[in-house]
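A single protein chain has been omitted; all remaining protein chains appear in their positions.
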Amino acid sequence: MLYGLMAYFDAPEKLLKAIGALKEAGYRRMEALTPNPVEGVERLLGGDGRIPWVAFALGVLGAGLALFLQVYTTLDYPHNAGGKPLLGWPAFIPVTFELTILTITVGIFLYLLYQNGLPLADHPAVRAPSYVRVLLDEYGLFVYASDPRFDPEATRALLESLGAEVEEVRRA
Amino acid sequence: MPERGYGESLEKELFREEFPFGPVSRRGFLALGLLTLAACTPVVRRKGVPYVRQPEWVVEGGRAEFVTAVPHAGLAEPVLVRHYQERPLFLAPLEAAMSPYPLAGLYALYDPDRKGKAPDWEGFLAAWRKALGEGETLLVLPRLASPRLEGLLERAQARYPNLKVARFEAWSLENVYRGAEILFGQRAWPVYAPEKAEVVLLLDVDLHEHPAGYLWWAALSGRRIPPMNRIYAVESGAGLLGAMADHRLALKPSALEAFLLDLAKALGVLPGSPTSSYGGFLPALVEDLLRGGLLLPGVHLTPAAQALAMAVNARLGAPVRYVPPLEKEAATPGAFLEAERAERLVWAAEGPLPDLKGKGFAAYLGLYPKEAPFSLPLAHPLEAGGQYRDALGRLWPAQALVKPLYGGRSLEEVLAGLLGEDLPALTPEEKRALAEGRPLEEARPLALAPKPGLEGRLPSLRQEAPLELTLRPEASLYDGRYRKNPYLEELPRPLTRLVWDGALLMGEEEAEALGLLEEVRARERRADPRRPLLRVKAGGREALLPLWPLPGLAKGSLLAPLSHFFHPEGVAFPAEVAATGRDYPLVSTQYHGYLGEVEAVKVLAEEEALKAEPKEEKRISFYPPWPQGEHAWAMSVDLSRCVGCGLCTLACQIENNIPVVGKEEVAKGREMHWIRIDRYFAEEGVLHQPVMCQHCEKAPCEAVCPVAATEHSTEGLNLMVYNRCVGTKYCSANCPYKARRFNFFPYAEAFIGQGDPRRAKESPLALLMNPEVTVRSRGVMEKCTYCVQRIEGARAQAAVEGRKIRTGEIKTACQEVCPGKAIHFGDLLDPEDPIQAHRQEGRHYALLEEANTWPRTTYLAHLKNKNPKLKEAEHGG
Partner (left out) sequence: MADKPHPDHDLIQGEWTEKTLVEKLLEPVEKPPPRPWRVVLAVGGLLTLVWLYAIFVTFVRGLGTWGINQPVAWGFDIVHFVWWIGIGHAGTLISAILVLMRQNWRDSLNRVTEAMTLFAVLAAATYPLIHMGRPQNFYWVMPYPTHMALWPQYKSPLSWDVLAIMTYLTISTLFLYLGLIPDLALLRERSQGWRRKLYGWLSLGWTGNAVHWQRYRAVYVLLAGLATPVVISVHSVVSMDFAYGLVPGWHLTVFPPFFAAGAIYSGFAMALTLIIPLRKWYRLEGVITERHLDWMAKVTLASGLGVAYIYLLEIFIAWYSGEPYEWGQQLWRMTGPYAPYYWAMMLINVVLLQTLWFPRFRKNLTWLFIFSILANVGMWLERFVIVVISLSKDFLPGNAHLYYPTWVDWALYLGTIGFFLFGLALFIRIFPPIAVAEMVHLFHKLRKH
């Protein structure tokens, strides 16, 4: 069964041009696979500007959690420890700071995984025989066979015309 | 009804037994105000009688107090024994003061090591009678100050002509009796009243070296606050009493007695004039003594010196009276030689033990079993009754407070057994005295006047020698009799702070002359406990002792403890010392003994103290104050009254179940005493400072505990919550007073199990533990709690009785036993409590005030009353 076509480009600019060309040609279901982040991709395929906001929200949550933890535990069983005031706020700073960072860290990591759909058991592009090249030095473009515009020969011709090496990705 | 009638009469029977005054109404009984004293004398003689009908105001297993007299070295120490759950757990002095030995003796009461084979008293008595039939049988007794025992002895000697009696004490009072004989023509015992003297001269005597030593300090300490007396000390040793002196002269024994001779001459007691002015010391001393002086001589000075001292006292009109000798026949060390020579021997004395092998009949009577043909247990003083004279000559009754745990019998019972008699029960007079807490008889004063012509009949004084050795009782082990008592073994000794060992003390010059001082000082710096082992030869005997150089010791004077070096011919000898090239580890609890710039112990002159304004305590804080509870507990420690004896350490240990950790652990710095006495060598002399948890209001330890195991109560106590402690030890690191103690190993269980924590469950030593105080497990921090169990006990009692806690009702353990009454615990919110006055005094200060911890325990500065005519530093000789 044909999953799709994998196109290998040797430069990120060529990849970006190809994405643009395919988008114009009406292709929707495609994924770019690169060995490192490529500038300009988010313009074409969409990025995620929410991450900073999510992090901020997590930070507020974390700070709130930390303050609640400390204030509640101090008031629940109040006792005199060293003659210091019960809710001495300077003493609460380190825990609040650390817990905020911790919340953001863990939260944003999980958010990243969630947004990226990871962990991912399998992906058709990985079945490409030379898939490993996109993790090394080449920039790949995977066009799904389920895309309405997909045509094995036409799509292949288009990709090759944009300067790619193309191979089929089939179920083994 | 029959049951009721039976019950009533039984009740009446018991009631009559319990209360010597006959049936008395409850109000009447209470009116006698004897609630805290001897509420009931237990019906314990040969068998315990359980409560079948309990009188309604007695709580089974609760606290009760009894009066008894515990003999130490034969002389009575009247004590208040606190029972809890039917067993004695604490001793407090009944009179002004007591020595540490009765209190520490509680360990021996429960010590499973006392258990030998089942004692066969009948077999022993039969064998003894047989030996008495065969020939002279020597009975060696310790010091006896008991007329009743003497009576039994007389009867026994009458019945058995072969019964020879010798009395043995390594530290003898014989010289004192002989001195009186020289001066007055009659043997007598002086009883001093130091509180009445304006100027006191201590002659080579320390607290534990005189039977009345602790009572003296109780009397003297009252005058160490304005209006102050003045204390001079001339000593060959290094004692606690001497350390409290305003002026101290260190002279070796022969020079000391020569000094006394010069003093006598200067005062006109003897013709002639003094050979030296001792750098101006003697004339100033003479002038001072004349305005109301008293000499307090040590008991080991030669009889000539004793006579001189008594003569000087008479000349000065000093507050001293004379009573008949405390002993019918003085106990001396010489009895040891008699015992060694005897073919048939019964040894019942304490301290050094002669060889019992190779005799026709040899028996040992003592607290602990020994290897001997016959070894039988004597009863612990708390297990048997008796009558004993105290150091002031009064006769005290003693009662048994527990049935003998290991089948022991008292000496009275043994002699009565020999005679085939039974001991009488407590007489009504004894019961009354025990209930009222007073002696049976007062001392009979003797009217004595010095016979003239003393200079003609004065025997020789101490001979001079380059190195003079004095064998003195060890502060903890005495003459070695307390060697099996871990409490005393681990109690830091005066001035040296040594534990678990005896040492040869010598001055720094002598140590340098032996070429050993530098090595010792280098090892001290590294906290290396090894000290050079020396061979000491004196009087034809020798001993191996490790060296401990002590600053301030008189030149040419050596001190060795009687527990480690005993000589049957006396206690003062010319000596030779040689290094052996070997080392021995000596462990001291204090690594560093110099104050430097730190003003931990403040010393003021009397005038300064009177003029000083009470310092307004600087309390700087951003923080709002915490709410105050019903009481504000606080403590004040008067450094002018603290002599550094360590009774507080011992009492705290016994009251609070503090374990003994052993020499190795103390070497690492892990002793568990909650209150310790820091000893500093300063310009003014040796200074002592008891340090315990200061219960800071701004406690640095509380703030840093991550699990809230230590917090502050509204009444001012720094509470330690043992069951919450996880043992991070941050609190200990943060305490500026280092008052906290950590259980690095399962010390308490190891202590109860005699070294093996796994044996703790079956050990009788568990009975020694105070049930009101938690026994701490491994890994838990502990510290002084202001005896919180006593505070809560008083609170509960007050609540039961529907009243407030009375002023002075709560006494902490350390406060109760302090001979100088240096520690005071009270309530800052109670207007009648003396603690208010303490805080207003000019010499009041808080330790480490600059740390801003706001401690509730505060100190009153040490006062010196120096003679303005003696400006320069003394320490001559």
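By letter and in written order, the chains are A and B; residue numbering begins at 1 in each of them.
Basically, contacts are C-beta pairs under 8 Å (C-beta built on N, C-alpha and C of every residue); 3 or more make two chains touch, one makes a residue touch a chain.
Small disclaimer: the values here were computed from a predicted structure and weren't measured.
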{"item": "In the full complex, displayed partners of the excluded chain", "value": "A, B"}
{"item": "Residue in contact with the excluded chain [from A:Leu2, A:Leu61, A:Leu102 or A:Val166]", "value": "A:Leu102"}
{"item": "Contact residue for the chain not shown (choose from B:Tyr84, B:Trp121, B:Tyr584 or B:Tyr730)", "value": "B:Tyr730"}
{"item": "Residue of B:Gln157, B:Gln186, B:Ser277 or B:Gln590 touching the missing chain in the full complex", "value": "B:Gln590"}
{"item": "Given B:Arg159, B:Arg525 or B:Lys869, the one touching the chain that is not displayed", "value": "B:Arg525"}
{"item": "Contacts of subunit A with the absent chain, listed as residue ranges", "value": "31-38, 41-42, 45-48, 51-52, 55, 69-70, 73-74, 76-77, 81-82, 84, 88, 91-92, 94-95, 97-99, 101-102, 104-106, 108-109, 111-113, 115-116, 118-123, 125-126, 131-132, 134-137, 140"}
{"item": "For subunit B, residues in touch with the removed chain", "value": "525-527, 590-598, 600, 665, 668-671, 676, 678-680, 689, 691, 700, 703-708, 723-730, 732-734, 736-738, 740-746, 777-781, 847-848, 850-851"}
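The definition used in the following text is that only the chains that are shown with their structure count from here on.
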{"item": "Whole-Å separation of chain centres (CA-atom averages), subunit A against subunit B", "value": "80"}
{"item": "Subunit B-touching residues of subunit A, taken from the complex the two chains share", "value": "77, 79-85, 88"}
{"item": "Subunit A-touching residues of subunit B, taken from the complex the two chains share", "value": "621, 623-624, 626, 696-705, 708, 710-714, 854"}
